[in-house]
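Next up is a structure, given as structure tokens.
Note that this complex is displayed minus one protein chain, with the remaining chains in position.
Think of it as A, B and C in the order they're written, each chain with its own count starting at 1.
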Amino acid sequence: MNGSTATLLISCPDQQGLVAKFANFIYDNGGNIIHADQHTDFEAGLFLTRIEWQLNGFKLSRDMIPSAFASVAKPLQAVWEIHFSDTIPRLALFVTKQDHCLLDLLWRWQAKEIRADIPLIISNHEKLKAIAEQFNIDFYYLPITKETKNQQEARQLEILRQHRINLVILAKYMQILTPEFINHFAHIINIHHSFLPAFAGAKPYHRAHERGVKIIGATAHYVTADLDEGPIIEQDVVKVSHRDTIPDLIRKGKDLERVVLARAVRLHVQNRVLVYGNRTVVFA
Amino acid sequence: MNGSTATLLISCPDQQGLVAKFANFIYDNGGNIIHADQHTDFEAGLFLTRIEWQLNGFKLSRDMIPSAFASVAKPLQAVWEIHFSDTIPRLALFVTKQDHCLLDLLWRWQAKEIRADIPLIISNHEKLKAIAEQFNIDFYYLPITKETKNQQEARQLEILRQHRINLVILAKYMQILTPEFINHFAHIINIHHSFLPAFAGAKPYHRAHERGVKIIGATAHYVTADLDEGPIIEQDVVKVSHRDTIPDLIRKGKDLERVVLARAVRLHVQNRVLVYGNRTVVFA
Amino acid sequence: MNGSTATLLISCPDQQGLVAKFANFIYDNGGNIIHADQHTDFEAGLFLTRIEWQLNGFKLSRDMIPSAFASVAKPLQAVWEIHFSDTIPRLALFVTKQDHCLLDLLWRWQAKEIRADIPLIISNHEKLKAIAEQFNIDFYYLPITKETKNQQEARQLEILRQHRINLVILAKYMQILTPEFINHFAHIINIHHSFLPAFAGAKPYHRAHERGVKIIGATAHYVTADLDEGPIIEQDVVKVSHRDTIPDLIRKGKDLERVVLARAVRLHVQNRVLVYGNRTVVFA
Partner (left out) sequence: MNGSTATLLISCPDQQGLVAKFANFIYDNGGNIIHADQHTDFEAGLFLTRIEWQLNGFKLSRDMIPSAFASVAKPLQAVWEIHFSDTIPRLALFVTKQDHCLLDLLWRWQAKEIRADIPLIISNHEKLKAIAEQFNIDFYYLPITKETKNQQEARQLEILRQHRINLVILAKYMQILTPEFINHFAHIINIHHSFLPAFAGAKPYHRAHERGVKIIGATAHYVTADLDEGPIIEQDVVKVSHRDTIPDLIRKGKDLERVVLARAVRLHVQNRVLVYGNRTVVFA
């Protein structure tokens, strides 16, 4: 299973023969499929698939694959993207003051659980600068006020461009990105706490405690203009009880957030997440 | 540990010596405590406790206990209730058409997991009558329209009174009880599905599916005038994925609902739930 | 997605083009794949797949499919089985005295969660006869002593044959089947408790309690001659604490057992379980 691989993520209107057509494209060109998974959303009439195959021995060169596959995909009205396993994605981490998600991601990155380059951290506070230095990562301190927000976001976008960033991770970045930012940079993953029932507004842990909830959760999702309403990648929960004080809830929530965010980032980086409509298929 | 027990559920303003005072009341009267648990809510300044002791050898007769304990409780401004383990609570089950919660409760009741009498089932549909007959339980068919709702609720309350019912369980009863009903009969447990994020309105499973949630949940709570917002007794969740169709979500939701409701009823019947404010302490 | 479907479960030595070859077999004969999932076990060098397609419009008649597919499978040294969704599997339930797994299976069967015929229950005790009658299922009382075991197993096998049973479910059947029985009838699912750490020998709940375990589990598996060591289909656990008495552990264990067994049976009946070596792939 060594050597580089290519991965196709495809969604297209459901019709007969799709599995055969996509598999034949790989096989006829001498590729060896090492992972194929598909899903049909019958309500939406959509076929969604992930196919990964070894490049070693594949007859098409890397730059010929897109146009060759396009001729298969076009008649099927398929929407698709292709990724090569040796093209390492470049991540930027956005943080504010809390370090739990940042540290967890960096630790997993160092342990090679997340295969990516992380050239930079952007923060609206200086507090976490020492961590960036310790991991030898550029740290951009871009404080934000109501007045400077647009200007600083423009600066952020410029930095992302300069560093050829593929994915932004909001690792407890306590600023709401403007729709303009999101329009310019589409690949953003966010993490936030989730409760049963949901608590809108400020101090959710205080309100969850007042209500005596027995479970708290965290949700990792892609960011869309509709705040906290983007496609969900991963969720998890932990049981709590009346014995848990507000600090306990916050501590347990942090533990959840770091695990759920890390799982979501890993799934994205492995090209296992296919977004359609406002939802995802996770080919785990 | 055989023989009957008494259980006190007490909440009172936090102050020094409470554990000692309550324990001395039992000990000075020759009682043997078999379970004692307490919790201090420092935000609310409240002390909450559950004490269970053996009646065998206790110097106070059962009818003397309340007045004797009142003289301890009054100076402490304690709110309290007392229960005897051989006073079997009487439950009424309200259902509509779905049988999963009803069957699960009856099965556990028969297996003696829920120690209670269940003399009656009330339904606004006739569909589940055969189950009532099979378990030899009275079945009251009280169909409800907008016009007859108040009248039928009055009839329900009368039936509850006649049967000396202590607890109503809404085991998928698809009618909203009026505030008048709730004012007249305070001990009601309800079960409903819960989602991360929450989905208000109709067809929640369809909306959860559209949104691609990765977790679905269920919540058992006491009913208050504020619909679905009463004190939570028990919650649980199950993981789902894009492979789960809407029927799968509904099936998994039913499995959750029956387990969560059964746990909540069992906890209530064992006098392990203490309500204060809009929340509970569950002395599990 | 209406109409009957065919499902192939295939395992064969990994090689290039397998996905394409199997998909082409369906496509070339006009079939519409509604579910395809595959897995490669790189350690074992095995490719394993489940393919389900609609029979409506398929050019091969049902009885022609096996020989037609054999000509694809043979050169690939594939081992395979085919199932048709309208061939309802026939289950026999083996029980002793405990009713929790039996009742849960029958309830789900009635609720159409498990699509199967259940013509008979076999027991070495008479205790659960009334349940069989209530569900209108034949009940065979075959008491077993050391002396009569072989003879009664022969009788059991005869009954299974007469009723054309496809799957035996040991729903808390407290007898060890002889290797002879297992040799004659290969499709058997069993449920048993599991602990961390494992406790061999008698009274496992007592020993788990003595040891103060914090988690108890249940495992559903196929039965092989090597007792309780067959391929695992499904497992789950529940948290426990020092507050759980032995009866509590047993009660929680029963709740687990019924859920885990029901999930395993459902997966099997949907032809989602592929056994190879001493393990399974569950195409859930």
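Basically, a residue touches a chain if its C-beta (ideal position, glycine included) is under 8 Å from a C-beta of that chain, and two chains touch if they have at least 3 such contacts.
Remember, predicted model here, so these are calculated numbers, not experimental data.
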Given C:Ala154, C:Ile176 or C:Ala198, the one touching the chain that is not displayed: C:Ala198
Of C:Gly31, C:Pro89, C:Gly217 or C:Gly253, the residue in touch with the unshown chain: C:Gly217
Which of C:Lys59, C:Lys97, C:Lys203 or C:Arg279 contacts the chain that the document leaves out: C:Arg279
Contacting the left-out chain in the complete assembly, out of B:Asn24, B:Gln134 or B:Gln162: B:Asn24
Residues from chain A at the interface with the omitted partner, ascending: 99-100, 103, 107, 111, 113, 134, 243, 251, 255, 259, 284
Touch list for chain B against the chain that is not drawn: 1, 16-21, 23-24, 26-28, 30-38, 40, 42
Residue numbers in chain C that touch the chain omitted from display: 39, 41-43, 194-198, 209-215, 217, 219, 228-229, 231-237, 241-243, 245-246, 277-282, 284
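Please note the rule applied: only the chains that are shown with their structure count from here on.
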Chain A and chain B, separation of their C-alpha mean positions in angstrom: 41
Rounded Å distance, chain B centre to chain C centre (Cα mean): 37
In chain B, residues with contacts to at least two other chains: 243, 284
